[in-house]
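Below: the structure, in structure tokens.
Just one protein chain is left out here, and the rest sit where they should.
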Amino acid sequence: MAEAILEVRDLHKHYPLTQGILFKKQVGAVKAVDGVDFDLAAGETLGIVGESGCGKSTVAKMLVNLERPTSGTIRYKGEDITKLSPRALKAVRRNIQMVFQDPYTSLNPRMTVGDIIGEPYEIHPEVAPKGDRRRKVQDLLDVVGLNPEYINRYPHQFSGGQRQRIGIARGLALQPEIIVADEPVSALDVSVQAQVVNLLDNLQTEFSLSYVFIAHDLSIVRHISDRVGVMYLGRIIEIGTDAQIYDHPTHPYTQALLSAVPVPDPEARAHRERIILTGDVPSPANIPSGCRFRTRCWKAQERCELEVLLLAVPAVFRLTDSPAKHDSACHFAEEKQVVPPEEPQEPQEPEQP
Amino acid sequence: MVRRLARPAPQPGLHRLRPGHPLPGGHRHLAVPDRLRRPLDCDLSKAQEGSQPGHPFGFNGQGCDVYTRTVYGARASIQVGVFATLGVALLGSVLGGLAGFFGGAWDGFLSRITDIFFAIPVVLGGLVLLSVVTSATVWPVIGFMVLLGWPQIARIARGSVITAKQNDYVQAARALGASNSRMLLRHITPNAVAPVIVVATIALGTYIALEATLSYLGVGLKPPTVSWGIDISSASQYIRNAPHMLLWPAGALAITVLAFIMLGDAVRDALDPKLR
Partner (left out) sequence: MLLEVRDLHVEFHTRDGVAKAVNGVNYSVDAGETLAVLGESGSGKSVTAQAVMGILDIPPGRISGGEILFQGQDLLTLKEDERRKIRGAKMAMIFQDALSSLNPVLSVGEQLGEMFVVHRGMSKKDSRAKAVELMDRVRIPAAKERVGQYPHQFSGGMRQRIMIAMALALEPELIIADEPTTALDVTVQAQVMDLLAELQRELNMGLILITHDLGVVADVADKIAVMYAGKIVEQAPVHEIYKAPAHPYTRGLLDSIPRLDQKGQALYAIKGLPPNLLAIPPGCSFNPRCPLAQDLCRTDEPPLYDVTESPVPRTSACHFWKECLHG
């Protein structure tokens, strides 16, 4: 792996729960993010998947410094960005930019497209001299596939996909090295999603960007990511290359998650094994002891309740060479293929209708 | 007999309303007979008389021309309404907006203060505070309205700033490294100002009405100042036999309030790029 430009260690974000009208007293905490570690290498795409409430968006916000971590470090090229002075932070922000989920709320309705994409230059005037800015904005519009003449229009004159392109252009304006994309296509129509995913792909090559790509759609994450981390209740429970995670998952939650994704192939109905989990995700204010997945896990034993397991290569795979040798936080990790193999198989016998 | 009240001597040469007069322009084209330009020139023998040539609105209880007094009354009523609204809107939106934006202890403190001000009954507060004022100008009344009115706008402003603050485009600006003042002025204010404008223009009408209430109770504006409030309250006792004395100033009040509310809508539309 190339050198890591972003190192996240033991990241926590707890929101205090308070009670009382006049004197507020803390009665607990919502542990939105509860110990997250990962590295991001230059030029790679790290996908983070998980269900709603798992803390993936909070991680994204901490990466771009929109939320302050309760504890833990985020090192960008060796420098901990969670403890910077405002001035130093502003400089770092140039290099880590964000693309937001909702193209309808992420653009100020009272600013023109030119003002929106040009705003980064007003905040960081050293990047582009004043006379140059309009041309730069038009170049950016061109780069994201919009007509440069749209510079004086307002966001409401564009469709969702076009708005997301404007958001991406704003993210690119300062020539960042890292783009954190939080569900960038989930609000878009299917036929438009592909356009935006392809655009992100092309931009990565053109500007040698690193992506942290956060989504709940496992298919899109696989498509775009080099490595994938699976989050559950504030923690990454399994992380590895896309092939390791999708074709050789070892954590029961990853297996259940993957098996639940509907595959757009009706022939797969017959020979797909689905793991249907029981119950719902526990509240992040009340995380189960030990392994946090044990309340929904079919493998759970007493040990899972008592011991907290850290994210590491499970002992059974440590000495092997198999693709299952990747970090997974489970006592009973075992490989299980849940996604049908890549080559579509011919059904052995004709299916009964 | 022309009874002259204590106010400025009649100026025979005065043919037009003085410049800078805060009357809405629409009133100017109405022909005003020369001798009626002074609202305090009254003829008691004509008291309570109805409409007649040269005096389209009739006379009031003191025999003053209702038309003239209605025109002149706009000055004080609109002064009170406009300046009280401006004061309330400025003070309320700055305090409320900052509380909404920064949150934390300042927000909690301000919220308690607004609660306290909300607990003060307006009329009782006016009776207590304004009864010690001797000035005959409109400023003490305006000051009182700003003092009691700003918490209402502060609440609205705080709420709409908090709503606007949660929009992703504010987060986006923050992620770019934008300063607080930039986020407030460029992103939050333009998107949070609409409800404040709407509430403020509606409040404008209530301030004009509140002025009338206070004047009626004897603590608001005092004669010889001419205001719709004073005229409405003094006409209210004659409502059975001379309703015209009440209807004209009250009608002017209603139309003015309506006009300001429509102005508020128009301003809000003008600020919205979606309707451009």
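The first chain written gets the first letter, and so on, giving A and B; residue counts start at 1 in each chain.
Going forward, a residue touches a chain if its C-beta (ideal position, glycine included) is under 8 Å from a C-beta of that chain, and two chains touch if they have at least 3 such contacts.
On a predicted model such as this, the values are computed, not experimentally measured, just so you know.
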Among the chains in view, which touch the chain not shown?
A
Please identify which residue in A:157, A:198 or A:320 touches the non-displayed chain.
A:198
Check the options A:63, A:111, A:203 or A:256 and report the residue that touches the missing chain.
A:256
Checked against the full complex, the residue among A:80, A:132, A:206 or A:265 that touches the missing chain is A:265
Pick out the residues on chain A that sit against the missing chain.
51-52, 159, 161-162, 189-195, 197-198, 201, 216, 218-220, 222-224, 242-243, 246, 256-258, 260-269, 274, 276-277, 280-281, 339-342
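Everything below uses one rule, namely that only the chains that are shown with their structure count from here on.
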Approximately how many whole Å separate the CA-defined centres of chain A and chain B?
54
Taking the touch rule as given, give the residues of chain A at its contact with chain B in the complex, in rising order.
61, 64-66, 89-90, 93-94, 97-98, 100-102, 105-111, 116, 119-120, 123-124, 154, 156, 167, 170, 174
Would you pull the chain B residues touching chain A in the complex into a rising list?
167-169, 171-179, 182, 186-187, 190-191, 271, 273-274, 276
